[in-house]
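Let me begin by handing over the structure; questions about it come next.
Only one protein chain is missing; all other protein chains are in place.
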Amino acid sequence: MTLEQIRKENPLVHCMTNVVVTNFTANGLLAMGASPVMAYAKEEVADMASIAGALLLNIGTLSTEQIESMILAGQAANKAGVPIILDPVGAGATTFRTDMSLRLLNEMNVTVLRGNAGEIASLVGVKATVKGVDGAIEGDTIELAKKAAEMFNCVAVVTGAVDVITDGQLVHTISNGHPWLTKVVGTGCLLGAVIGAYVAVRRDDVVAAATDAVAYYGIAAEIAFSKTNELGIGAFQQAFLNELALVTDEKVDQLQRAEV
Amino acid sequence: MTLEQIRKENPLVHCMTNVVVTNFTANGLLAMGASPVMAYAKEEVADMASIAGALLLNIGTLSTEQIESMILAGQAANKAGVPIILDPVGAGATTFRTDMSLRLLNEMNVTVLRGNAGEIASLVGVKATVKGVDGAIEGDTIELAKKAAEMFNCVAVVTGAVDVITDGQLVHTISNGHPWLTKVVGTGCLLGAVIGAYVAVRRDDVVAAATDAVAYYGIAAEIAFSKTNELGIGAFQQAFLNELALVTDEKVDQLQRAEV
Partner (left out) sequence: MTLEQIRKENPLVHCMTNVVVTNFTANGLLAMGASPVMAYAKEEVADMASIAGALLLNIGTLSTEQIESMILAGQAANKAGVPIILDPVGAGATTFRTDMSLRLLNEMNVTVLRGNAGEIASLVGVKATVKGVDGAIEGDTIELAKKAAEMFNCVAVVTGAVDVITDGQLVHTISNGHPWLTKVVGTGCLLGAVIGAYVAVRRDDVVAAATDAVAYYGIAAEIAFSKTNELGIGAFQQAFLNELALVTDEKVDQLQRAEV
């Protein structure tokens, strides 16, 4: 009943995310029932992260000044027991992104690391051939996710056609979702925030919280697609926000395609 | 006939606002018939503010560099007689936001201060128990608004289920609007910009201009809700932009629920 709890408690998710997806991330969190707050200034990020239910760090349009703010926020979150979601957008694409992601992982304890297989492979140091724009790789995604979870002592969520969620021991896979998600910018980024909202109200079982978050998200996409496939992806984007608000825990239980 | 005048004159509203809501703010201003311009660089903000019809300062994702730009812009606006709308987003949530809002109020003459009750209370120095995510407080919002107007020598617009507009003497209340406005990020921020457009073409009566702006805004939300309540809040967001373009002065006169 995590969604119901989110909608009752409206957990505050402090998002330090990229300039491309801020609006979509905030609207997605509002739609699902959480409370977004964006704050970036060195002077306030520790304060904000400490009172949040979760902290999202997303490096999509990172600058060196923001890295310092993210470290301040992350260390304050750790101190206050606030879970941290890290999304290493584009790690592997430039050295800067790989280095900065590893620096964040080094300077704080990350609760959930979410990325596509290509991004996670670059952090783990695995040579991987990225096959497409969604960052899918040739090779075993489950092994990759387990390695990341062990190496960074976190729950790893590796998203793709099949999503893998693992703490290094327990492994869940979810095969909900729809390819049109890759046609709307920021759907990966928003998923990180949604995981944050789930973990905020269910800190005692991060693997279960992240798994349900991923299933919920994919189900909302499936329903949105079923209502807009004849209109196009502009319509899908709007319908997806509608469904984030409308999907219930019951729907998630009923429609999720999970394997343990 | 303020809307008609806005649609004829297309007043330029110089927005220095937060990264979450820039796009929505610009589209909302275009929809209503005003002309948005965003400019942040120290090198140009004074030039831009001087030629604008109104200047909006919104501290939603403030940095210390931006504060300097905002002061330059605000002082240029004061010199040129351009009205300033200040939106102290999140004042009270962190010390940084409260301090920066008070600094802006100190360094320039603000024409309209717009915030929810919690934000305004933190600036006025009133201890207030915030009841919910929309910043409603326990206690008398009208007294709070009057105090803010007197203390900062401006028109205060305190928004909530009932909106209060006052210059410290005259008090108007508006009870238009819809709760779904709180489900779309940036609707409070856009309202600040909309008030800017109204004041730009009606500088001689700021209380009347702000009151009509608030009524217009709430009416657009009511109509948008009536058309989308079965679809969801993604659809509402789009319909709201539609209605910002379609609502007329006549509709505002006819549908506003105002009290003096």
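The first chain written gets the first letter, and so on, giving A and B; residue counts start at 1 in each chain.
Everything that follows uses one rule, which is that a contact is a pair of C-beta atoms (placed from the backbone, for glycine too) under 8 Å apart; a residue touches a chain by one contact, two chains touch by 3 or more.
Everything quoted here is computed from the prediction, not taken from an experiment.
**Q** Using the touch definition from the top, which of B:5, B:229, B:242 or B:256 touches the missing chain?
**A** Within the whole complex, the residue contacting the unshown chain is B:242.
**Q** Among B:43, B:138 or B:259, which one is in touch with the chain left out?
**A** B:43
**Q** One chain isn't shown here. Among B:2, B:35 or B:173, which residue touches it?
**A** Missing-chain contact among the listed residues: B:35.
**Q** In terms of residues, what is the contact footprint of the unshown chain on chain A?
**A** Within chain A, the residues touching the omitted chain are 18-21, 23-24, 60-64, 90, 93-97, 133, 182-186, 231-235, 237-238.
**Q** Considering the whole complex rather than only what is displayed, give the residues of chain B touching the chain that is not shown.
**A** 10, 19, 22-23, 26-27, 30-31, 35-41, 43-44, 47-48, 51, 237-243, 245-246
The working rule: only the chains that are shown with their structure count from here on.
**Q** Would you mind reporting the rotation angle for the C-alpha fit of chain A onto chain B, rounded to the nearest 5 degrees?
**A** That pair's rotation angle lands at 120 degrees.
**Q** Once you find the CA centre of chain A and the CA centre of chain B, what distance in Å lies between them?
**A** It comes to 32 Å between the two C-alpha centres.
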